[in-house]
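As you look at this complex, bear in mind that one protein chain is not there, while each of the others sits in place.
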Amino acid sequence: MIAAISAFAATATAITTSATGTAGTLTSLTVGEIELFGLSNFTIGLVGAIICIFISFYALMREKDDLHRLLLTDLIEVIALIAIALLGTDLAEALILPGLVVGVAELTAMSQIYIVKEKLVREPESYLDIEVMHTAPAIIAVGMLIYGIILSGFTGGAVAGLGMLFYFACKGTEEKTEILEKVSGYAWVMWVVAFIVFMTLPAYWFFALMLAGTGILAKVAIKISILGTMRKNDGSGGRRSMGGNGNV
Amino acid sequence: MIRKETEKKISKDQAKAAALISAIICITASALAFTGHINGWLGAGIVVVAFPVFVLSLFTALRESTKDGDYPFVGY
Amino acid sequence: MYEAMTASVTASMPVSESAYGFTQTDIEGQALFSLPFGDIVNFLTPYTAVLFVFALTFTIIALISKPERQVDTVMGGDAYYTKDISRETLRFQRFMAIACGLATMGGIMAGDVFNFTLFTAFIGITNIGIVAAVKNKHILDNAFEYGLLAMIGTLPLFVGAALVLATTGTLSMWILFTPEVAVPLFAKLLLVIGVIAEGMAPVFVAKAEITRAPGAPYILMVHVSSLLIFLRVIEIVISM
Partner (left out) sequence: MMILLYIIFAVIVGLLFHGIHRKVIARIQTRPGPPIWQEFLHVMKFSFKQTWIPKTASKVLFVAIVPAVIAIWAGALYVLFTGGSLLVIFGVYLLHKITEHGLGLSSGSPYGKLGAIRSVLSAASEIPLIASIAGIYFVTGSLMISDIVAYQADHGILLITALPIALAMYVIILSKVPYSPFGIIEAKEIVSGNKTEHFGAFRAGLEVGFALKTFVLLAVFVTLFIGAMPFWMLLIASLILLLTMSFICALTPMLSPYDAVTIQIGVIIIVIIYMAFIAFAGGMP
């Protein structure tokens, strides 16, 4: 077997050189330049790949379970990529990526078919249910709110708003959102007033800047926190599945 | 999925017009290819596309009228 | 008769004289069109042009045609019913069929062995997608088996392409089709095996649960793509 493969690789390199000889601009390859025990490293790699192919095909032949067969086919695709990688050139590197993408795409598609075929599809009871949502929303929200106020401006508004969003999303809310809207409107007024000050009384620019910063902080924070109240508003927040029946 | 059942039929006049046009295209293309004004394969391509249209539209034009005709005399 | 005709044909063919020009005409005639990207030259010969037009036609048909309503009889009676396709299934199948048509056209036009193998792998995926859209236990089981086969098929395809690159130093068909470059028979064989494994139509449809799937223009794309890519690999293997 090994002799046959090394003979194959020898002819391969011979053809490569002859091809480069006749047609001058062909890409010259460095396939099999390093010798080890009288065999080029390409040959050794090819032998290894072929052994892997035999092992994986034998395993696939023996395996009966669909899920395990799916995993074994992924093994086979990896070997195909190894065979490309053996070339050891930039071109091979460029070829591996699309090969990998195709392999992953096939694997994803097949997994989806497996899920549908075995009827493993089930609506989750709660889409997002992690422990931190029950234990620490308040402290995280307060921390982010304070940090956002320190930052001020648009970024600060975003950070503070994320903190509020997190709080509302975890705890649920029964507030009237009209109040939030009202604050948002005042923030907008502050922003406009700041701009008028900028244009008419430029000497008070620092006051105008702080006004605008605060206004936009409040506005962005409130707009983002409204997102948090959009969660199913049953008053319990994510608390429903606290009893441990969530991830059965 | 519920589909609307629309009965649209090509009228005989439309079929005749299609047959005539495709016949003219066929004859023109093959004549031009024959006299060497256009490439042989281009003429063949045009004929290959237009000829089936000609055949189908001709047969559609020949078809039985959709109106009820006279009842044939069925016996003594 | 033949002499006169062949004379007229050969006279109208421009003969390219460039170094890697696709000058040989004894397999499928002169290239009609070429689009070079470096040494990768996408091209259409009369043969691939015919295949391309056919693939294009059927892709357009899949785009504009509504699916048929498959008639099924009720066992043990005179009753029959038609299988209607839900709108979501139809959309998904149509999308997959068009993707399949595009991949087929890409595979037909590819001037590079690796591009060809990639397009073939795409055809494998989209074929599975067309079939698996139908939520029927038997059809899904078969789609799964074909999918496994298509995934295994990427091994001979990619290894074949890698061996072509290792032995000749290029993947460009423009160069591989010239008589100076010899491709080992083993690599050619791997390419053919890979295509047979990827395209399900000719060989594996015999035990067809998949053809019970309704949606004619889309199911037809499975066969169009498989057979066309098979024709293309025959051309590649003979020309190399």
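To keep things simple, chains are lettered A, B and C as they appear, and every chain counts its residues starting from 1.
Please note the rule applied: a residue touches a chain if its C-beta (ideal position, glycine included) is under 8 Å from a C-beta of that chain, and two chains touch if they have at least 3 such contacts.
Nothing here was measured: the structure is a model prediction, and the numbers come from that model.
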Which of the displayed chains are touched by the chain that has been omitted? B, C
Could you please point out the subunit B residues that touch the chain left off the display? 5, 9, 26-27, 29-31, 33-34, 40-41, 43-45, 47-49, 51-53, 55-56, 58-60, 62-64, 66
Per the touch rule stated above, subunit C touches the missing chain via residues 1-3, 5-6, 8-9, 25-29, 46-47, 50-51, 54, 57-58, 61, 64-73, 82, 201-203, 205-206, 208, 211, 214, 216-217, 219-220, 223-224, 227, 230-231, 234-235, 238
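To be clear about the criterion, only the chains that are shown with their structure count from here on.
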I'd like to verify one number: the distance from the centre of subunit B to the centre of subunit C, where each centre is the average of its C-alpha atoms, in whole angstrom. 32
Which residues of subunit B are in contact with two or more other chains? none
Would you mind listing the residues of subunit A that make contact with two or more other chains? none
Per the touch rule above, subunit A residues touching subunit C in the complex are 8-9, 11-12, 15-16, 19-20, 22-23, 25-29, 31, 42, 49, 53, 60, 66, 69-70, 73-74, 76-77, 79-81, 83-84, 86-87, 91-92, 95, 98-99, 102-103, 105-107, 109-110, 112-114, 116-117
Enumerate the contact residues on subunit C facing subunit A in the complex. 19-20, 114, 118, 121-122, 124-125, 128-129, 132, 135, 137, 140-141, 143-144, 147-148, 150-152, 154-155, 157-159, 161-163, 165-171, 175, 178, 180-182, 184, 186
